[in-house]
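The complex appears here minus one protein chain, its other protein chains still in place.
Lettered A, B and C in written order, each chain numbered from 1.
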Amino acid sequence: MLLIRRFEEKSAELYQEEKIRGFLHLYIGQEAVAVGTLDVLEPDDAVVATYREHGHALARGIGAGPIMAEMFGKVEGTSRGRGGSMHIFDAATRFYGGNAIVGGGLPLAVGLALADHLRGLQRVTVCFFGEGAVAEGEFHESLNLASLWKLPVLFCCENNLYAMGTALERSESELDVAVKAASYEMPAWPVDGMDVLAVRDAARRAVDAVRGGGGPYLLELRTYRFRAHSMFDPELYRPKEEVEAWKKQDPIDGFVGKLQEADLLSDDELEALKADAEADVDEAVAFAEAGTLEPVSDLTRFVYSEDPAEEGS
Amino acid sequence: MLLIRRFEEKSAELYQEEKIRGFLHLYIGQEAVAVGTLDVLEPDDAVVATYREHGHALARGIGAGPIMAEMFGKVEGTSRGRGGSMHIFDAATRFYGGNAIVGGGLPLAVGLALADHLRGLQRVTVCFFGEGAVAEGEFHESLNLASLWKLPVLFCCENNLYAMGTALERSESELDVAVKAASYEMPAWPVDGMDVLAVRDAARRAVDAVRGGGGPYLLELRTYRFRAHSMFDPELYRPKEEVEAWKKQDPIDGFVGKLQEADLLSDDELEALKADAEADVDEAVAFAEAGTLEPVSDLTRFVYSEDPAEEGS
Amino acid sequence: MSATGGNGPTTTSTPTVTYREAVREAIREALTRDERVFLMGEDVGRYGGCYAVSKGLLDEFGEARIRDTPLSESTFVGAGIGAAMGGMRPIVEIMTVNFSLLALDQILNTAATFLHMSGGQFNVPVVIRMATGGGRQLAAQHSHSLEGWYAHIPGIKVVTPATIRDARGMLWTALEDPDPVLIFENALLYDTEGPLPQDAGPVPLEGAEVMRPGDNLTLLAYGGGLRKALEAATLLEGEGVDAEVIDLRCLRPLDDDTILKSVGRTRRAVIVDDGWRSGSISAEIAARIGEQAFWEMDAPVERVCGAEVPMPYAGHLEQAALPSPTEILEAALRTLARPGR
Partner (left out) sequence: MSATGGNGPTTTSTPTVTYREAVREAIREALTRDERVFLMGEDVGRYGGCYAVSKGLLDEFGEARIRDTPLSESTFVGAGIGAAMGGMRPIVEIMTVNFSLLALDQILNTAATFLHMSGGQFNVPVVIRMATGGGRQLAAQHSHSLEGWYAHIPGIKVVTPATIRDARGMLWTALEDPDPVLIFENALLYDTEGPLPQDAGPVPLEGAEVMRPGDNLTLLAYGGGLRKALEAATLLEGEGVDAEVIDLRCLRPLDDDTILKSVGRTRRAVIVDDGWRSGSISAEIAARIGEQAFWEMDAPVERVCGAEVPMPYAGHLEQAALPSPTEILEAALRTLARPGR
């Protein structure tokens, strides 16, 4: 979580410096969700995320360097600089983006799970999306299909209360996301998304059930983004006090507090961890800075596969 | 109901004779739904239906002649022969199709209701769709939006158990359509769609509530189509016995039986009614036969409005 | 012409089959040959396919591999994309192109972009089949010809099997292709018949084909338009005109070479396109001929396209809205009447 936090803070700075361009969506405040859920996955499980996915990518074990290089538009980036912040991909950890169409990742996750189901593999696909995506038709279609076919998907709805500037109560007639899952006969429960241990516990139970063949599950992870939606957002839609109140529930402070109460983390150790994170991020930036740009002559590469023999994944 | 039944039987014959072409979806078996619901509407309420809409059009009071002429492709048809069986429209009775994209009519109905809401009119929009449409994303989006904005729509799901050859349990993880409505905080209840009086009672209560400003309602009308999905369907997907069993619940026989039990309808009266229906249909066919074809030179009319001054509806 | 994928000159019987049977046979072969292949779509199983293409396959291959889906175009297409990335080789059937608009986001924003967005990591070997075209009085929401429109999208391939051989042979090649392939089957072709050698096999996806050689002008057509072009060529023969007819076969990528070789020789061309004229693939072809054969052409390229109108139901209007052999004939005579340069 410290790494994600520091990585995101640095990204914001680099955006100001115009090293990072395009859209940048920070994960600050929501770290416990990615860290808690992805901790319980096996290496060959699959992850589908959104444009707000740096945290998930880092928690999945993708290097900070390649992610940063991606945002610098460098060949050394996770997607050779062709994707940018919103499109982190990694075949090695089965990280399927980085999807920037709200709701677009859900059918994909259903399909990945269908493949596992048909191939008889005991793998799980975890699909992250915001509560804003719940209003999209694809949410409905995907939950129905996954449940109907009993596919191994864990749907993780990160409910940070806002979709850009639209509060949940302005987009949903029924506010309880878990209630919605019931209309697909899908088990679902809400989780305190600011408590990494609670998230991990819930995720473990859900992932075990999914892997065991119980069909899909849905977790509603209640969280909050501390920063603006993207770097363009003047945050007219929510009171400063609300943000401040949520910041009191900072997932990192909370977890550190618990560890320290239990005497499991000394101040020195904490400082060392922070220094590690800082160093990792610095190294990532250096890696990105040192990266190279794809030659313009390669512009139209990767529109179609280059060697039919290397097909498949 | 007698008129609809006879009209549909005749249409099937005329299809064999190749007077009617394209797709033809018969309403036989489901008559009580259209008749029962539309009976309680006011003249300036709106109706949105599907490609299986002859029954609704007739029950709404659109003439059998123009409907038949439409299927003959004649200028005297409801849509000047440009729509055919699947696209019956009528501005006078606010009958907005005749929509042949499954689920496509729902957003439209929401919009018509939104207009009434914004204009402060106490009108109701009734939207018919099959249970197959429930799986479409637009069902989800439309129910949510209508409920969120408390719009005056009555959603009528005609559950005839099959979407073409796909039985409900093969398309839905949760079979109870009314349960789904709960996830939009929308009141909903199931109705015996073979009993025209039950349908009318339920529709009256629902329409009154909607008109009173209570927001949208959903009725699940449980019914069955006695004929094939369309004229191309070999009906491989359902056992003959199932069809025969449902035919014992014929909505017309049932209603006639009730009337006769209560001594409200003599055999002679029944025969007279049947003869009337027969005569009406014969007249409709004659009207259609006598109709004219649009000149080919007018092919590209109605792509854009012809006189900007006649805008609006 | 011989089936491109045949295995040498063995003597085999050549039964007459319908286009429908050819597609079914292609699906059956794929299912038999590769266990990663499965068929998914609305009513492909119990109903037997809305055009009876997959009739019998459920019994033969079972529910796991012949999958009826709910009415959820966006999601089952997206699931096909996901399954393809997950190691399967799905054949996704969208009943008709008209409903594919509901899945267009998945096709354009996911299938067509993933390889690129992931810097080459994730290719999408999905095959999406759909029926297309008008001509059966199905009116404005069931008669689109959008295959040429789809050809605008980089990252996908668009093929339009117009012959029994291609109906039989393109599917397997499409399944072997590492990238998304959209197969458009003109619904009017399903009942057409023709000979198909029993050992007919895969054919290349790309490459236009000369179906009838000729010297006086070139008729370019695809999908449902090919028959009409061939008919027009016969009519033209009656007028003493020797028309070359080319089946484009693949709309993305277009085979510029074959087109240019032909028009460079005949110096006159008519393009037949069921799609609405403005912004149709016929425009792209005409533009390319203008760009690459400007000085070779003796007359403007003629386009015989669908009328720019939502398809009317009435039969006589619908026929007027679609290209006809007579219209092609007239266009050909018009272009031949031009003075040349």
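Definition applied: a contact is a pair of C-beta atoms (placed from the backbone, for glycine too) under 8 Å apart; a residue touches a chain by one contact, two chains touch by 3 or more.
Because the structure is predicted, anything quoted here is derived from the model rather than measured.
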| item | value |
| --- | --- |
| Partners of the unshown chain among those that are drawn | A, B, C |
| Sole residue of B:2, B:20, B:33 or B:46 that reaches the chain not shown, by the stated touch rule | B:46 |
| Omitted-chain contact residue, chosen from C:45, C:86, C:133 or C:155 | C:155 |
| Omitted-chain contact residue, chosen from B:96, B:217 or B:287 | B:96 |
| Residue among A:22, A:63 or A:190 that touches the chain left out of view | A:22 |
| Contact partner of the left-out chain, one of B:110, B:202 or B:285 | B:110 |
| Hidden partner chain, residues of chain C it touches | 74, 98-99, 101-102, 104-105, 108-109, 112-113, 116-117, 139-141, 144, 148-149, 151-155, 252, 254, 275-276, 278-284, 286-287, 289-292, 294, 297, 299-303, 308-310, 312, 341 |
| Hidden partner chain, residues of chain A it touches | 21-23, 70, 73-74, 79, 81-84, 86-87, 99-104, 132-133, 135-137, 163-167, 170-172, 232-234, 236-237, 293-294, 296, 299-300, 302-303 |
| Residues in chain B touching the chain absent from view | 46, 77-83, 87, 89-91, 96-99, 101, 104, 106-116, 118-119, 137-138, 141-142, 144-145, 148, 301-306, 308, 310-313 |
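To be clear about the criterion, only the chains that are shown with their structure count from here on.
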| item | value |
| --- | --- |
| Graph class of chain-chain contacts, one of line, ring, star, complete, other | complete |
| Chain A and chain C: spacing of chain centres that average the CA atoms, whole Å | 40 |
| Junction residues of chain A - those touching two or more other chains | 137-138, 141, 144, 148 |
| Per-residue multi-chain contacts in chain C, two or more chains | 69-70, 72, 74-75 |
